[in-house]
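Only a single protein chain was left out; the remaining protein chains are all shown in position.
The block that comes next holds subunit A.
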Amino acid sequence: MGNKQTIFTPEQLDAYQDCTFFTRKEILRLFYRYRDLAPQLVPLDYSDKPDVMLPYELISSMPELKDNPFRQRIAEVFSEDGEGNMTLDDFLDMFSVLSEMAPRDLKAYYAFKIYDFNNDDYICKSDLEKTVNKLTRHELTPEEVSLVCEKVIEEADLDNDGKLSLEDFQHMILRAPDFLR
């Protein structure tokens, strides 16, 4: 890649490497992925930090997110404006947290935010219902959904306030055998 130097300054690349779990090559690859979403919007020179933001529609069309039931939440959580429109920084941030190298604590924190649909710092029953419906594409009956949600709260709610706080969530999810990536 001969034009590597022109996209980012070496300092920028170093800073990105410090802030994410990626290597230099991966950062550049991600940049190209980002740029491929809207080549006419994203300049090839990022050394002077252009203020570019890609709309949610473009972000969610990526194959990584296209089939994910939580794509909108993911984009919202990671975007600066909370509406799914992403700058390159947000973009890198998202992939860094979702990458294999990120520690479980960090993932748990962001997972909590993703499942917290109404942003009130608690996962309450309505959040759970939304989650179940997204996971099953509304194929469970409302009774089943509410049963599942009650079960979840019963299992994971340690302080009995009827909703899951971040601590409850971490306590539960860090023990899960499947919570690896």
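Details
The rule is simple: a residue touches a chain if its C-beta (ideal position, glycine included) is under 8 Å from a C-beta of that chain, and two chains touch if they have at least 3 such contacts; residues count from 1.
Please note the rule applied: contacts and distances are computed from a predicted model.
Only one chain is not pictured, and the protein name UniProt records for it, out of "Copper transport protein", "Cytochrome c oxidase subunit 7A2, mitochondrial", "Transmembrane channel-like protein" or "L-cysteine desulfhydrase 2", is "Transmembrane channel-like protein".
Contact with the chain not shown here comes from a single listed residue; of A:Ile7, A:Leu30, A:Leu54 or A:Ile153, that residue is A:Ile153.
Touching the omitted chain from subunit A are residues 15, 17-21, 23-26, 63-64, 66-70, 80, 87, 89-90, 92-93, 96, 98, 102-103, 105-106, 109-111, 115, 118, 120, 124-126, 128, 131-132, 135-137, 139-140, 144, 147-148, 150-163, 169, 172-181.
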